[in-house]
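A single protein chain has been removed from this complex, and every other one stays in its place.
And now, subunit A:
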Amino acid sequence: MTITAIQEEIIDEFALFDDWMQRYEYMIELGKSLPLINEQYKTDEYIIKGCQSKVWVHAEMQEGKVVFTADSDAIITKGIIAILIRVYSNQTPAAIIEANTAFIDEIGLKEHLSPTRANGLLSMLKQLKMYALAFQAKG
């Protein structure tokens, strides 16, 4: 599936909910299916700065695609990174770099996009794209 298709799928899912509570509950639910990072990578090297909670992200190339795994010590943050990974994992570096992020607004998480927001959604997005850039540069 392309990034755009996955984004649309997520937008459709979130549209099923009437209020923020249900959306948050769903997000927490999604966090439970996050592909977990190997414990050995839960170090400062893989931590994303700019979050009040801890978020670790690992990336590796598998058959030309970037595969992300992650974890967080906070449940909501875990849900957010799970959504991002669902969108960006198993995609080529070029597709990740080009992808736009408007879907975050559409699923009602816009408030989390502010650069000062303590969960650092913006930092997470940046980090995923940095990994993609690095892999692309390596060729």
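Simple rule for what comes next: a contact is a pair of C-beta atoms (placed from the backbone, for glycine too) under 8 Å apart; a residue touches a chain by one contact, two chains touch by 3 or more; residues count from 1.
What we mean here is this: contacts and distances are computed from a predicted model.
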Candidate names "Fe-S cluster assembly protein SufD", "Cytochrome B", "Cysteine desulfurase" or "Sarcosine oxidase subunit delta"; UniProt protein name, chain not shown: "Cysteine desulfurase"
Residue of A:11, A:47 or A:76 in touch with the missing chain, whole complex considered: A:76
Touching residues (missing chain, whole complex) on subunit A: 20-21, 24-25, 28, 52-54, 73-77, 118-119
